[in-house]
Structures are given as structure tokens and as C-alpha cells.
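Left out: one protein chain. Kept in place: all the others.
Letters A and B mark the chains in the order given here, with residues in each chain numbered from 1 onward.
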Amino acid sequence: MNERTIDVKNLDYRELNRTIREAVAGGVRSITLNNVLGQRFIADGITAKDLSITVNGVPGGDLGAFMDGPSIRVNGNADHAPGNTMTSGTIIIDGDAGDCVGHSMRGGTIMVRGNVGYRVGIHMKQYREQYPKIVIGGYARSFLGEYMAGGIILILGLDATEAIVQDYVGTGIHGGTIYIAGELEDHQLGVAAVRKDFTEDDLQVVTGLITQFNAQFGTDVDPAAITFTKIQPMSARPFSGLYTTER
Amino acid sequence: MSVANYIPNKYDVVVDPSRCRMCGRCEENCSYGVFRKEQDRIVTFPSNCVVCHRCISFCPADAITIRERTATYRHHPHWDEESREDIYNQANTGRVILGGMGNARSYPPIFDRLLLDACQITNPSIDPLREPMETRVYLGKKPATVEITGSGRDVELKTSLSPNLKLETPIMVAHMSYGAVSLAAQKSFAMAAQRLGTYMGTGEGGTHPDLLAYKDNIIVQVASGRFGVSPDYLANSAAIEIKAGQGAKPGIGGHLPGEKVDAEVSRTRMIPVGSDAISPAPHHDIYSIEDLAQLVRALKEATDWKKPVFVKIAAVHNAAAIAAGIARADADGVVIDGFKGGTGAAPKVLRDHVGIPIEAAIASVDAKLRNQGIRNEVSIIASGGFRNSADLTKAIALGADAVYIGTAALIALGCRVCGKCYMGMCPWGIATQTPRLVSRLDPIEGAQKVANLITAWTHELQELMGAAGINSIESLRGNRDRLRGYLLDENILEVLDVKTVGA
Partner (left out) sequence: MLNKDGRRVNGSMIKNGLSRMNERGNGQGAGYAAYGIYPEFAEDYALHVFLDNMKEAKFSVEKEIERWGYIVHAEEIPVDDRKVEVSHIPYRYFFKPDPEKLLGRKIDEKDAILKMVMDINASRSGALVFSSGKNMGIFKASAWPEEVGNFYMVNKYKGYLWLGHNRYPTNTPGWWGGAHPFGLLDWSVVHNGEITSYGTNMRYVESFGYSCTMLTDTEVVTYLFDLLVRKHRLSTEMAGHALAPRFWDDIDRMAPNERDVHTALRLAYASASMNGPFAIVVGNTGGFVALTDRIKLRPLVMGYRGKTAFVSSEEAAIRAMEPNLDRVYHPPAGTPVVERLEGRA
């Protein structure tokens, strides 16, 4: 009764989301979508807190955009900007994801087993109890945590075939923390991003996230065996010295 | 002067006795003798005032007011005040009127009729603070194509490159000679240029030994007077610039009066103390374009072909064809100085009536070089009255590689554009050799001011580029599609190769 499996082959996203909304309204709390291929906006704006959605296939962009509550698991690769401006909930991607993962995310958790593209965690922000978290199993490309205003990004760099992070890490960061499993060179740090000491408290935070990650993906990452780099903002207003007023 | 031809004072200088503390700083600071401290009051001589603001800046009580004083003439739309007063002046003296700074007639700046573009939706604007925004420019000859062997990291360049200047910002400080300006001013420019990874020009006054520490950021000038030119002078430079003309006074030479030639200037220019320094109108070894090629090559031989050689011309009617000639004469850059360019002194009639706007000159030179397939042969450096970052951004969008700022750099040092540089009494220590006045300009502070200005303009340039969705200056250069003409006539639009607003 409260589980449903839908074959979405050749279903367009409007029909797909309508089906989800109707199922949720009918009390369904666990939905499995099979044969997903490129449909965008899956679970866009859905607010059912106890809903879980399993996506089998390759969803299109903006997976879980504006979502507030549900848990999504993708068995496959995600496209552009999963978790775009999401308020709360969980997105687990057992695969890779494209650029702008967690764009403007304000709460909830995104975990990606594989690699991600550019501008991951761009402008994610925290407010009161809202505290977004992104964990990436593989590598992340440039502009990681650009404009970051709150929350946590953790990059594990497992089986990375290229640098764990590239350039402009945390460029314009003015809130939140980025943890990277390994070292980075000075030139990789973005404007206003600085290294901070990795403390016992940080280890606890990271350990909590890694425990979840291991549980989700069946990995055995040991935080104690990793040297983390912690990146935080230089200040909450990095560019305040740039302006003068009209005279 | 006969009473019949009396020219009324231009300004009123008023000291408010209720505020004045009789400290005497106005008298001490004014190099023109406007103030005299008497027992209980400050007496003023407004006819001497050039409105340099030195007194106002130093008055601790804010007691000084300078007002324009208009003795009304009968209004006549054709015989305006300036025309009448110039005639009185010349009737009294029989002389050529000399003026400082740039063109003082109100020709509308074309820059003010050009509007820049910004991205909306179809492509994103780029944040210049947080993402890369490249303003690096190379000046000099570029190969038309390159030969490369291998691939990936295992590559090798087979083409040999000509020497180029590397600029971290497209803004350089224009040539202002030691003699015309003080050593303190030149040091300010040199330090700022070195700090910012850009260049300053020596003008044609030679290089003072104090500037040798900055030689890698100095472009030395070879002008028709050849002052200070020696193998050492050429060697101690990043590049060499042949000055054929100047926007403020196209077609004529220069004249540094003997009274400005003190011991230091004499040493740097390599002429006797007190001697007039005359720069002839033409170079007497350049009477045609083939002669220019000879001078370019002679200078390159003298420096083992290791330094770029630029050629500076005033923006005149035929600037485009001249520039094409320069490009074919082994030169590495052409400097075009527009009719609003500055000067220490120029005959007013030339300053105000000869030459063309820099905007049109850049556009036609760039187009001509492209049409002839020789745009990579030379860089285009534009100068002549750039007032702000918008002007220079538009200049680059019209086709310039880089710009020189002269007057703006002087203003950064405190210059008030009073236009009396030729008097040698500059109270700000800029256009003077009088030690008491020169000591007022601290080069360290001056360098900071000039560096601040260039830094701020570079930031603004980056903002404008980012708004237009461009993150390297190469893609702004000559990108006239990102400009629109506002209230410009069809002919100018055609020359600029710019569409009208709304199109």
C-alpha cells in the first residue's frame, strides 16, 4: 500500500512528477522509479518528510530541486545541479554527478559515491538549524564551495584518477567549512579561503559524516587514517575593502 | 598693457576673517604669491591665482574660498569671451598663446556617447572577484601562426617569439620627461609601475640615475631632441619608444626652457645647465617611412634586437595609414596619442585645433591593420585624456591593446589641472624643479596614489569585463559588438564600426 514501483521509461518529467505527487497524496511513502533516463526535476519541490525515492537509471538535471524533506537514492549517475536550492532531505548518488551539485542548498545532505564537476556546493548557506552537508567520495573540479556561506563540504578523494580538488577552492567563501582528505597547494585556494587547524572537534564532525557515507555505500573509509585539510573563510566580508563611496 | 585691452581677473580669492587663524600656511604654500600675511589679516592678489587649490588644501581653518569671477561681457554667441580675451592678449603682445594640459575646447568626447554591454541570461556574467579575470597583456610583435611539435605535455615550440612586454594590467603611465615633471613625480610613477607589473615612460629627458632601480619597468623615449640618449640609456629599459608626435601638439616639437634645466636635469639630459632643450618638429633623420624603419632597426641593432620598439604618433587625419606604415617598419607597437592628450606647454591653437579624437583613431588604425593582415605585427597603445576606467575599457573594445595615462596619473599625485605646468612653479611639486616645491611630493606616497588609481581602474575594468561575460582581455580587445553608439551620427558609427543603441 505505501510502496510503489513505477517504470518511467518514456515518461516525461511532468507526468513523472505528477505520478509522484499523486502517490504521495495517496499515502505512498516509498517509491521506486525504474528505467529513469534523463528526466529532469525529479521530486522537485516535494515536501513529504518521510518519503523515500529510489531512482534506478540516469536522472536529468535539478534532481530534488527545491525539495524539503524526502530521501532520494540514485543508483546511477546524476546530471547537473542535484539538490538545487533544496531546503532539507537527503540525496544519495551511487555514481558520479555533474556541475553545481547542491547549488544554493540551504539544508539536508547530499552524498555522491563517485566524482563531481565544477562549482559543487556553490553558495550553500546555513541559517539557524538549517545546516547543509555535502560529501563527495571521489574528486571535485574547480570552484568547489564558491561563495560558500555555510554548511560543510567533505571531499574524500577515493580512487581519484586526478587531483582530489582543482583550483579556486572556496573562492569567495564567507561561511562554512570545506574538508579535503589530503593536501592542496597554495595556488589552489580561492580568494578569501584560508587553511585552518584541523581539531578534535573537526575529526568528530568528519567521522560522523564518513560513518554515514560508509553505511550508504558499503565502503570502509577510516577517518583516522586520513590527513584532512580544513578550509574556512578569511572573514565573513572578504571584499569589504574593495569599495569607496561616491563623493 | 594698455588699459584698453585690460583682461579682468578670473578668480576671487577670499579669506574669511572670522575663520582665519593667521597661521600663514596659505602664503607659505602658494608659489604664485596670491597671499601676503600682514599684521592682522591676509591680503590676497587674485590676479596671480591659478586655482591650484594648494592654499585650500592646507588651510587648517577652511577659511579660503576661490570663486570664478565673471566680469560680464556683452553676450555675443560668436565673439565669446575667450575669443575677445585672446585678441586683447595677442594685440598686447604680438605673441603665440601658450597653454598647458590638453585640448581645452568643448569637443564632445566620443567615449561619452558609447555604451558598454552586459550579459543577461543568454550567457552568464562572470564574477571578477571570485573567478579568474585576466587582464594580462603582451605588447609587441606576435607571430601570425605558431609551429608546435608533439602533443600533451611533451610539446615543443618551433616558432621563435619576438620580445614582448608583459603587463599585468593594460594601464601604463605615459611619457612625461624629467624636466617637464620633477624627479619625485617620475619616481612615483616608476615605483607604482614596478609594484603593479606595468610600465612608465621616461619622456625624452633621459633616465635619472635614481630610476635605474626600476629599469625593467621603464620605457625609454627617443624623441627628436635625442636628450639623454646613449647606449646605457637604451640598455637600461624594458622597451624603447620613438616619439614622432604628441596629441596635444601634433606636428611641432618641444621646448624645455633653460630656466628649468638645473644641474640634475642637465646631467640627465646631457646638456649644459641653463641651456634651452629644443626638440625639433620632425626627427631630422626621419623624412619618410623608410627612414623610420632605419631608426627602428638602428635602435634594435644597438640593443641586439632584444627590446620592443614602439613608435608614437599624434592621432592625425591619416593615422591609420601611418600606423600601417609603422607596422611594416619593424616596429613592435604603435602609440596613438589623441587630440585630448596632455602637455606641459603647447601653442594653444595647435592644442585646440589639430588632430582627431582617440576613439576614431583607435578604430581606424585597428581596422586598417586587420584589413592588411598585419594586426599581429604591432600592438596598439592608445593615449590622450583617459579620464576613468570606462574610457579605457571602451578604448580596448575599439581595438587598443593597452593605454597610457598621463594627466590622470598627475591628478593622482595632486595635480589640479590648473594648466600652468610651463611656469615651473607647480605648488604640488609635480611640474617644477624648484627643490622647495619638489620636496612637497613624497615619492613613496605618490607611488601609492598612482598604484591605487591603477588598481582601482583595473578592478573596474574587471567588473565591466565580468558583466560582459568576458574573462580575458583578449576577448574584449576590438570587440566592438559589445559597444553601442548613443546619439552618434552614422558616419562616426561607421568609422567606429559600432552599431547604434537599440540595434
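In this section, contacts are C-beta pairs under 8 Å (C-beta built on N, C-alpha and C of every residue); 3 or more make two chains touch, one makes a residue touch a chain.
Here the structure is a predicted model, which means the values were calculated and not measured.
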## Note on the structure
Given B:Thr65, B:Gln90 or B:Thr159, the correct residue touching the omitted chain is B:Thr159
## Note on the structure
Answer key for B:Asn371, B:Asn388, B:Asn452 or B:Thr500 versus the chain not shown reads B:Asn371
### Message
Tell me which of B:Ser18, B:Thr72, B:Ser106 or B:Ser151 is the one touching the absent chain.
### Response
B:Ser151
### Of B:Ser57, B:Ser275 or B:Ser472, the one touching the omitted chain in the full complex
B:Ser472
### Message
List every residue of chain A that touches the chain not included in the displayed model.
### Response
37-38, 40, 58-61, 77, 79-80, 96, 98-99, 115, 117-119, 141-143, 162, 166-167, 187
## Note on the structure
Hidden partner sits against chain B at residues 119, 122-124, 126, 131-132, 134, 136, 138, 142-148, 151-157, 159, 161, 164, 370-371, 373, 375-376, 468-472, 474-482
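By our rule, only the chains that are shown with their structure count from here on.
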### Query
Using the average of all C-alpha atoms in each chain as its centre, how far is it in Å between chain A and chain B?
52
### Query
What residues of chain A sit close enough to touch chain B in their complex?
143, 146-147, 168, 171-172, 190-192, 239, 242
### Task
Name, in rising order, each residue of chain B that touches chain A in their complex.
127, 129-132, 459
